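Missing here is one protein chain; the remaining ones are kept as they sit in the complex.
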Amino acid sequence: MIALLLRDLKLAFRAGGGFGLGLAFFLILTVLVPFSVGPQSSLLSSIAPGVLWLGALLACLLSLDRLLALDWEDGSLDLLATAPVPLESVVTIKALAHWLTTGLPLVLVAPLLGVLLNLPVAGFFWLVISLLLGTPALSVIGTFGAALTVGLKRGGLLLSLLVLPLYVPTLIFGAEVARRGAAGMETTTPLLMLAGITAAVIALLPFASAAVLRVNLR
Amino acid sequence: MTLTVTDLTIARGGIPVLQGVNLVLRPGAALVLRGSNGIGKTTLLRTLAGLQPPVCGTIRGADETIAYAGHFDGIKPTLTVSENLTFWASVFGANGIQPALDAFDLQQLAMRPAGSLSAGQKRRLALSRLLVTGRPIWVLDEPTVSLDVAAVSMFAAAVRAHLAGGGSALIATHIDLGLSAEVLDLGRFRAKTRPVADFDGDFL
Partner (left out) sequence: MTISAKANAIWAYANPKKFLAASERVLPFFWISSGLCLVVGLTWGFFFTPDDYRQGSTVKIIYLHVPAALLAINTWFMMLVASLIWLIRRHHVSVLAARAAAPVGVVMTVIALVTGAIWGQPMWGTWWAWDPRLTSFLILFLFYLGYIALWEAIENPDAAADLTSVLCLVGSVFAVLSRYAVNFWNQGLHQGASVMRIEAVTGADTQEKVSNVFFFPLLICIVGFVLLFVALVLYRTGTEIRARRFRALLARERAGA
């Protein structure tokens, strides 16, 4: 289990592992926003929480199609399925590795990008908290989508089509926390809902992911 | 651990390919599978490894005893040879990697990234993984692809050592490994009709 996590982290950090691509995408997206909506700082600061959440979500989506497909292509997934490790733990560990290499860095750079978008001072704390609570759910849901499409030749686009609707509740509550926090409003309710969704998704979805992965392996 | 297969029917893509397969594999024995392309050798081996469910029939003694090596090497090119092996050793929670490196003459390559190996060297690495799993039954699908003569005899020696240690091996191959192995031709199990109610049979 730990070995699998360490291997995935190593693979992500070595050459060609794609670490940092998500971050670069997040940065570019944030830079492009003022070009498309105009440079007025009042407008930017009002849309900043939502834009940053959407950017983080899309950056997460970007690396999902490699999450299981690489192991599927080179036969590692077959071997993992015959190993004395339940497939449920394999997908959970894979999701964790994805979060550590994609979600967590996004959380850490989000405040810097918040500066670019004139995020109100009160918003930084809530932006980081909401991303910290929400991005694990994005990784776990994304792993489910990756498991569904793992056997397909051009699964990337389909993966987005399947995963994005599933991201709706997380996005709504996460962005709501960030937005309310930035506006100095009460954040407890959406924060609890966000935490609840993340907890439930982590607890239950790996079973669905493992089930569809078994179907795809046979 | 004896592997016993009784009256097994297996399907590929919902279409039965082999039916009524019976075989027994005792400790210390090797069984070589023969059969023309598309007969269902790979499907049979994947079924035994537990990667796909059989249509009907029973498989006994396959639970967490099988080390499977398929067409793909399952090697990460950016990890070194020893990192690749160490990973699988810790997943299977079994032996150290030293015997595996020795058996397949990988000692010199241990620190090289696996991506820089030739196809035959990669194959040797994939086969050496069998030793680190510590599993008694080896299920091998065309293990000698891209191996040279020296490597083939290295592999045959490893199989003989495994058998001598009480293990067993089920090998789908077309070349002669010089093992004293029984040969099973799958041709006689070819599925003739489609009477299998569970799959497309309902639609006929």
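Chains here go by letter, A and B, matching the order in which they are written, and residues are numbered from 1 within each.
Just so we're on the same page, contacts are C-beta pairs under 8 Å (C-beta built on N, C-alpha and C of every residue); 3 or more make two chains touch, one makes a residue touch a chain.
Note that the structure is a prediction, hence the values are computed from the model and not measured.
Visitor: Identify the residue among A:Leu70, A:Leu104 or A:Leu164 that touches the chain left out of the display.
Guide: A:Leu164
Visitor: Mind listing the subunit A residues that contact the chain we can't see here?
Guide: Residues 144, 148-149, 151-152, 155, 158, 161-162, 164-166, 168-169, 172-173, 176, 189-190, 193, 197, 205, 208, 211-212, 215-216, 218 of subunit A touch the chain absent from view.
Quick note on the criterion: only the chains that are shown with their structure count from here on.
Visitor: Touching residues of subunit A toward subunit B in the complex: what are they?
Guide: Interface residues on the subunit A side: 2-4, 7, 10-11, 14-17, 73-76, 78-85, 217-218.
Visitor: Which of the residues in subunit B come into contact with subunit A in the complex?
Guide: So the residues of subunit B in touch with subunit A come to 46, 49-53, 64, 66-68, 70-76, 78-79, 83, 86-88, 90-93, 129.
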